[in-house]
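Everything on this sheet refers to the single structure shown next.
A single protein chain has been removed from this complex, and every other one stays in its place.
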Amino acid sequence: MINVTIWNEFIQEQRKPEVAKVYPDGIHGAIAAGIRQDDFAIRTATFHEPEHGLTEEVLAATDVLIYWGHVDHAGFQDQVIERICKRVHEGMGLIVLHSGHHSKMFRKLMGTSCDLLWREADEKERLWVIDPSHPIVEGIGPYIDLPEEEMYGEHFDIPVPDELIFVSWFAGGEVFRSGCTYRRGQGKIFYFRPGHESYPTYHNKEIHRVIANAVKWTAPVQRQRTFYGHHEALEPIGK
Amino acid sequence: MINVTIWNEFIQEQRKPEVAKVYPDGIHGAIAAGIRQDDFAIRTATFHEPEHGLTEEVLAATDVLIYWGHVDHAGFQDQVIERICKRVHEGMGLIVLHSGHHSKMFRKLMGTSCDLLWREADEKERLWVIDPSHPIVEGIGPYIDLPEEEMYGEHFDIPVPDELIFVSWFAGGEVFRSGCTYRRGQGKIFYFRPGHESYPTYHNKEIHRVIANAVKWTAPVQRQRTFYGHHEALEPIGK
Amino acid sequence: MINVTIWNEFIQEQRKPEVAKVYPDGIHGAIAAGIRQDDFAIRTATFHEPEHGLTEEVLAATDVLIYWGHVDHAGFQDQVIERICKRVHEGMGLIVLHSGHHSKMFRKLMGTSCDLLWREADEKERLWVIDPSHPIVEGIGPYIDLPEEEMYGEHFDIPVPDELIFVSWFAGGEVFRSGCTYRRGQGKIFYFRPGHESYPTYHNKEIHRVIANAVKWTAPVQRQRTFYGHHEALEPIGK
Partner (left out) sequence: MINVTIWNEFIQEQRKPEVAKVYPDGIHGAIAAGIRQDDFAIRTATFHEPEHGLTEEVLAATDVLIYWGHVDHAGFQDQVIERICKRVHEGMGLIVLHSGHHSKMFRKLMGTSCDLLWREADEKERLWVIDPSHPIVEGIGPYIDLPEEEMYGEHFDIPVPDELIFVSWFAGGEVFRSGCTYRRGQGKIFYFRPGHESYPTYHNKEIHRVIANAVKWTAPVQRQRTFYGHHEALEPIGK
């Protein structure tokens, strides 16, 4: 059983009727419905809950955190960011979606600006599979077509990904590293680009499949905690 | 269920009493006994069987091939090498152990000489975990101690590993990249250094655990076969 | 001074008037003219010369080999392939252009099929810079536009590149890892996609700049030759 917490900012769904129309149950609701399966225990949390719904207790009970945020990165409490990063370092999996790239949390874990090119023009995105041997693309064809999406373009100011899983083509002429993995401490991270709030991306079955695969891939490995600090010699030091 | 074929050269066990004493059932037998579990269907094959026991049928029915060879790399049939490489490209997992680094098959998949430094001096090896987030080290502590092993030292002439999982320390003063992953075509490869025929390395429970973990990690991902070749445009090409 | 040998198959320029029109001095002539500078000593070689013009003497005197081939990969002598690979392993730089991806030499160095999607449709290619910190993109803007090129698309069946420098966008809807580096033995390799024989790509100043930068980047590092083989212990082995 993998304990999954889906965090969604859940601000635009409440403010903008056109977003609410696409996501009546919130982006978190659409993702939860889409990835549901027997070996996932799913809960959700949102920005306006106390401590953004990500208390010590919730995070301690979370194996994999899925994160979608956009319009109030600035208002996200620093203390909760520290808490999330600490849990990633301890082994919690983290899936950062779309505009989460610019969250303080993701930038802190990456060590870069995470800036990019962008455009909202209802344009076609095609995500090509770059690593066909990776469990994150199990069940996925050579590419995923999304008829309308926001464009994100290179240069994407991220560290070199540990693994590059998807590259996107955009109708307007750009490309983007759309699926990237990273390791930070004992934890595994997957960044997955698509999912602007005004498009039904999180109702797409292939997108569900990628996210569900990523939950399994980022889930923590069972090992004793890594020790850091002063270490006695394991061998005699001849002098 | 993962279909595992353990291939062992099985020459030295038959020729040298001191090796037979360590591995009365062959290295393949020791590994098979050590990694046995409900979700593995294990068979074995050896050098002197027709086609080295790796016929089209056997390989077609193999999800993960474990490979140990040493003294007759030169005598391994080229046609069977082609067959193995083709299956790796199609997605079969491959675990290459110890002196398999110098097999024609591994060198062909790597594109390098796979040369290294070596010494047989009954010396201590300690394999340090470099990537604590990787499923291959699930259940493994900070390092694995082997009281006596053959030394392999850097520079190890391999391509840069996709993932570096273990680095070995040797009493005589060398280090070695002991656990390395690679992707070739649709297939995943794990090279794992320890296992000289004269030491009881393949009776060690932690070594069993690493190999069993690697079986799961290298197992093929279920996807439609990747298409290569001429491709019609997916979008109108304006001129 | 870097000794550069530009190898061009030079078959299509002699057979097809439309290719000769684009490259009256051959592709090798266009590249030689384009990358000329004081610290490069450039020679050229072609398929129909004895030993394809790549004798022991020529390769021994070559720091960086630039390689363009297409229609007669099958006819390239195995012995010369061995010679090139040996020199790469010893440290010679290698720049493989466009259809050289399918040469026996490149496939041998990669360990994969190097298959891909392709289409000849006079379509636009845009190469986006993915690694702005890399010396290979010195002097290059955010992207290079090529008005007409052959399409190569993902999945490109190569090992994971050590460094990903360019990703191409194609008008027909595909993407491609267009600039990739690899290390093999002591040698550095750069694969650079553009350059179909019927388009004036090798007259483009930005393409010249990338190739010239790559010559500098792949040039050998001056070190004593790496030793491989039996190694005496550097430290006393306590037992």
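Letters A, B and C name the chains as they come in the text, with residue numbers starting at 1 for each one.
As a convention for this text, a contact is a pair of C-beta atoms (placed from the backbone, for glycine too) under 8 Å apart; a residue touches a chain by one contact, two chains touch by 3 or more.
What you see is a predicted model, and the numbers here were worked out from it, not measured in a lab.
In the complete complex, the hidden chain is touched by one of B:Arg177, B:Arg209 or B:Arg223, namely B:Arg177.
Seen from chain C, the chain kept out of the figure touches residues 91, 124, 126, 131-135, 137-142, 162-163, 171, 183, 185-188, 220-224, 226-227, 234-235.
Contact between chain A and the unshown chain involves residues 85, 89, 108-113, 115-119, 121-124, 151, 153, 155, 157, 159-160, 162, 171-174, 182-185, 226-235, 237-239. For chain B, the residues touching the absent chain in the complete assembly are 126, 128-132, 142, 153-155, 160, 163-164, 167-170, 173-175, 177, 235-236, 238.
By our rule, only the chains that are shown with their structure count from here on.
With steps allowed only between chains in touch, the distance from chain A over to chain C comes to 1.
In terms of the distance between Cα centroids, chain C is separated most widely from A.
One rotation lays the C-alpha atoms of chain A on chain B, and its angle is 180 degrees to the nearest 5.
Annotation: the chain B:chain C pair of sequence copies touches via predominantly the same residues, more than half of the used numbers being shared. Computed from the mean C-alpha positions, the centre of chain B lies at a distance of 31 Å from the centre of chain C. For chain C, residues touching at least two other chains, in rising order: 153, 155, 160, 173-174, 235, 238.
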